[in-house]
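One chain of protein is taken out of this complex; the other chains stay put.
Here the chain labels run A and B in written order, and each chain numbers its own residues starting at 1.
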Amino acid sequence: MDPLALDVAHLLAGGLVLVSFMLLYQDRMTGLVNNFALHALVVSLSVAWQAHIQHAPHLYITAAIALIVKAIVIPLALHRIILQLGIHRTIETVVGIGQTMLAGIGLVALSIMVMLPITARAGTLTQQDLAFALSVLLLGLLMMISRRNAVSQVIGFMSIENGLILAATGAKGMPLVVEISVAFSILIALIVIGVFLFRIRERFDTVDIHALHEYRGEQP
Amino acid sequence: MTEAGSFFVDAVLVIPALSAALLAVLPDDRLTARLNVLAALLTFLAATVLFFERPAPGHYLIVDDLNVVFIVLSTFVGFTTSVFSGSYIAHELETGRLTPVYLRFYHAMYQTLMFGMNLALLSNNVGLMWVAIELATLTTVLMVGIYRTPAALEAAWKYFLLGSVGIALALFGTILVYLAAHSVVGEGLDAMAWNVLVRRAPEFDPALLNLAFLFLLLGYGTKVGLVPLHAWLPDAHAEGPTPISAVLSGLLLNVALFAVLRFKSVMAANPGAFAPGPLMVSLGLLSVVFASFMLYRRHDIKRMFGYSSIEHMGIVTFAFGMGGPLANFAGLLHMTLHSLTKSAIFYCVGHIAQVKGTQHMPDIRGLTVSHPALGWGLVFGVAAIAGLPPMGLFMTEFLIVTTTFARHPLLAIVLGLALLVAFGALLLRLNGLAFGDPRGGRAPARASFVPVVAHFALVLVAGIWLPPALTAWFQHVAGLLR
Partner (left out) sequence: MAIALQLLVQIGQMALVLALAPLFAGYVRKVKAHLLRRQGPPLAQPYRELLRLLRKDVVLADSASWVFRVAPYLIFAATWVAVSLVPTFAAGLIFSYAADVIAIVALLGSARFMLALAGLDVGTSFGGIGSSREMLIASLAEPAMLMLVFTLSLLAGSTQLSSIAASMQASDVGLKFSIALALLGLIMVALAENARIPVDNPATHLELTMVHEAMILEYSGRHLALIEAAAFLKLLLYVSVIACVFFPWGIALSGQGPAAYFAGIGVYVLKLAAGGFVLAVFETAIAKMRVFRVPDFLGAALMLGFLATLLLFVTMAG
């Protein structure tokens, strides 16, 4: 494969991991949403580039969906929700940001160590894509665990989805089913997020899940 | 392999999809409840035909020995639950817990859930199965939160988050399986078809399969409710409407475990991949032990039976992890009987909660005196689920413990002890609930007892005399699973 093509793919996929770290670094709600828009933008660029070098035109559709829905529509909707609920504030973390990022680096190193030898038989492109996709997935999980805020958990989950999109495009030739499923999950996630965020506000006046835990499910 | 087969397979999918669309728009609640029942009945009848007429495996759908039992079971329980749902929902409307708009939403979601589960069971494509399971999860999330109380919202939120994480992990595992397959089979739909995967599995890269199975077990295992990924399950059972608890316990957990089984058979076909057994055994055993102890301190009746579902799913996972014809057979039968028993229990519990006006167990007493039918139904159900002979579940649990004892006595002892602990907890609670002076509401229950009776009859019959055809069928499938 043409080295420049590989380098650009590496640039975009590595950029996705970097933006996932930036997500971990954010401590303000609006900054988080903007950063997520950047995340979605990078993933759509990455998928578009994969479509170009793999000669798989159906992936352009996936890139367009990621761009329109996740980089434009969802961040706009989240901004409106934040304004309406009046929840612009700093996001509390379970441990400090520095320690979270250190754990993040550990996870990236782990996923690279795990994925590179396993995918050695597939091409370089697939190796890189899958290693970075697993990193983004684990970083998204870390974000969901280490934040006490419902909005940031949702954003963490959506960044996991972005990582999965990267993985699916890296696995060459995976049929259209994956695109449909990804688009589908975006749609439903949007609906559910919308419904719950509004309903949570009705009941709680906050989206801090520590307040939610007052009604903890582990009661007898 | 016939034309009629493909017609009926399509019917099993199209009927729920169409009725979901229809139920979303019809206003009259009596009509929608009856339509719901009718759709479920038709789906069930179409599914039974699949015993006799099967379509050729296509790229997207397949009917083989493993899933035909589950599809019939699923549509059957879907049907009986719809009957129960009719009377349950009528009461909810009266008390004002649900408004007509939400009722339409509920029925549409119910049929969508049926569609999703059927599609997951029938799909021949790994990705399509994933989509279907995700659809089923999302519909149940929406339904768990339908009462919109703070507790319901927290339960739905927790379920949504944990379920989504599980689904994401499962998708990554699916992608890895595709990756393993496509270097051998070639790109495209063939690399995602179950029948092709199982056939060509010996040629796949074992390391990829190992990693894939890890992700798949964790991902789909969250949906099965294996400890430590179970946190969503008790809340979802307690806070959602009871028909949803019945369908969750009886069907959705089975579908998720079915997905794990499919992948396990692919793994087992490849000699280089590590044996999936020990992992499943440990998760299953952990679930059984944890859940059986958690049964003691519960005060909410539906939450308690949620933990019971965790326990039983743990038993089944343990059995499949053990492997071998006897354990697999017992596991399959246990899945089936647990579906029937647990859903029947939830039918009783639903009506009990309605007539007593509460789910809080200390406030519910003397059911056999105040509501004899419900009370004795509950007694029968708890006896069945606790594993008393001559119920079917006793036989399957006995089989599992004995085969385990032959191979790993220590594990069998732990399992047996956990089962005894659960047994004790359930009977203790049952004593309080069913006997003694009546407490709580006295209004008669306007319910149809047909579903309850039907399920319990089946469970009793299975315990005493399992039809030879059915036994042969289960044994055949158990052989396929290794």
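Operating definition for what follows: a residue touches a chain if its C-beta (ideal position, glycine included) is under 8 Å from a C-beta of that chain, and two chains touch if they have at least 3 such contacts.
No experiment lies behind these values; they were computed from the predicted model shown.
J.: Just to confirm, in the complete assembly, which displayed chains does the hidden chain contact?
T.: A
J.: Touch as defined at the start, partner being the missing chain; which of A:104, A:140 or A:163 qualifies?
T.: A:104
J.: Which residue from A:118, A:131, A:144 or A:167 sits in contact with the chain not drawn here?
T.: Of the candidates A:118, A:131, A:144 or A:167, A:131 is in touch with the missing chain.
J.: In the whole complex, not just what's shown, which of A:38, A:56, A:77 or A:112 touches the removed chain?
T.: Final answer for the missing-chain contact: A:112.
J.: Among A:10, A:52, A:79 or A:148, which one is in touch with the chain left out?
T.: Once the missing chain is taken into account, the touching residue is A:10.
J.: Quickly run down the residues of chain A that touch the omitted chain.
T.: Touching the missing chain: residues 3-4, 6-8, 10-11, 14-15, 17-18, 21, 25, 96-98, 101-102, 104-105, 108-109, 112, 116, 124, 127-128, 131-132.
What we mean here is this: only the chains that are shown with their structure count from here on.
J.: When the C-alpha atoms of chain A and chain B are each averaged to a single point, how far apart are the two points in Å?
T.: 31
J.: Taking the complex as given, what residues does chain A use to touch chain B?
T.: 114, 117-119, 121-122, 126, 130, 133-134, 137, 141, 144, 150, 153, 157, 160-161, 164, 167-168, 171-175, 177-178, 180-181, 184-185, 188-189, 192, 195-196, 199-200, 203-204, 209, 212-213, 215-220
J.: Under the stated contact criterion, what part of chain B meets chain A in this complex?
T.: 125, 127-128, 130-131, 134-135, 138, 141-142, 145, 148, 150-151, 153-158, 160-161, 164-165, 167-169, 171-172, 175-176, 178-179, 182-183, 187-189, 191-192, 205, 207-208, 211, 231, 234-235, 238, 297-300, 303
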